[in-house]
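One structure, pasted below without further comment.
One protein chain is absent from this view; the other protein chains keep their places.
Chain nomenclature is as follows: A, B and C, assigned in order of appearance, with residue numbering initiated at 1 for each chain independently.
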């Protein structure tokens, strides 16, 4: 099955290929490019209150949407080069967090749970 | 059509809801959490050469995959709260970059193109 | 005159030298290490309200202080390798911002000013 992310990764691959940019697209460099774009995304929120950030005005939302697009492009390209399935790895981390953060213990709390033991079982 | 990212966003929404964590999940806070995870991802690559980063050993790749999962989770959750379609916004930025970086002018070059004019046409 | 930052840079230089770490300390790698530490710093603040961030409890403040130390170490080391005087460059940027943000126009406002013209004059 070809997913939307796999199709987008293929388009990014072709974009780099026709420009002979594969030489620049090492995972190290792409991680840096991702960090740069996330910096631009964070900067959009830096002076907003929590409430303002939840309801940005149209111009701000357009800039945020544009930055989210840049972040997604570098993230998808990086994962493609490393052969990582982003949704599968995100799902695996969410599985872990469902076990680390039992609802009855962490409801309404922002405190950090201890890491899972290496074998992944929780007692 | 329900995509894989939309399904994952729904799962993250439910994860936050049952823990009463929606109060913490403002776009501002999620942008910070995303930046924190991207920092951990970058740290995995910081002492690797370009070549090493393209062929990480299994333990390093497992840590990178785990960090990519964390990054994806916060990115998908942030976009969901703002009503942004990540693949659509990434596609729109790629459309722009295909016009900004004409292959015949930028082949093999890492130099930055001028921004597109506001109306998005390229001359 | 030897300043406190110049003395600290010298200590960092010696720390790297005796460990034969100069091979890892390229400016590119140090910029990544700095980004990683700033990610850890941001993560300390991600779930705090604005008010909580201004008065962190002692354990949180100790962790923040520790992260600020890591950030400072990589920043000073990076600047040292590039021959950049951090306080001089910070002072130059503050000079610029004093001209970009005239108090009578930007009092109480978080909006962004246009960049200064290339010759640095403001009208």
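Note that a residue touches a chain if its C-beta (ideal position, glycine included) is under 8 Å from a C-beta of that chain, and two chains touch if they have at least 3 such contacts.
None of the values given here were measured: they were computed from a predicted structure.
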item	value
Candidates B:18, B:55 or B:110 - the one touching the absent chain	B:110
Absent-chain interface as seen on subunit A, which is shown	24, 29, 32-33, 35-40, 42-43, 45-47
Where the unshown chain meets subunit C, residue by residue	3-5, 8, 11-12, 15, 18-21, 23-24, 26-29, 31-32, 34-35, 38-39, 41-42, 44-45, 48-51, 53-54, 56, 61, 64-66, 68-73, 75-76, 78-79, 81-82, 84, 86-87, 89-94, 97-98, 101, 103, 106-108, 110
Those residues of subunit B which, in the complete complex, touch the missing chain	28, 31-32, 35, 42, 47, 49-50, 110
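One rule holds for everything that comes next: only the chains that are shown with their structure count from here on.
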item	value
Chain centre separation (subunit A, subunit C; CA means) in Å	25
Euclidean distance of C-alpha centroids - subunit A vs subunit B, Å	4
Per-residue overlap in subunit A, given as positions that touch at least 2 other chains	28, 31-32, 35, 42, 49-50, 110
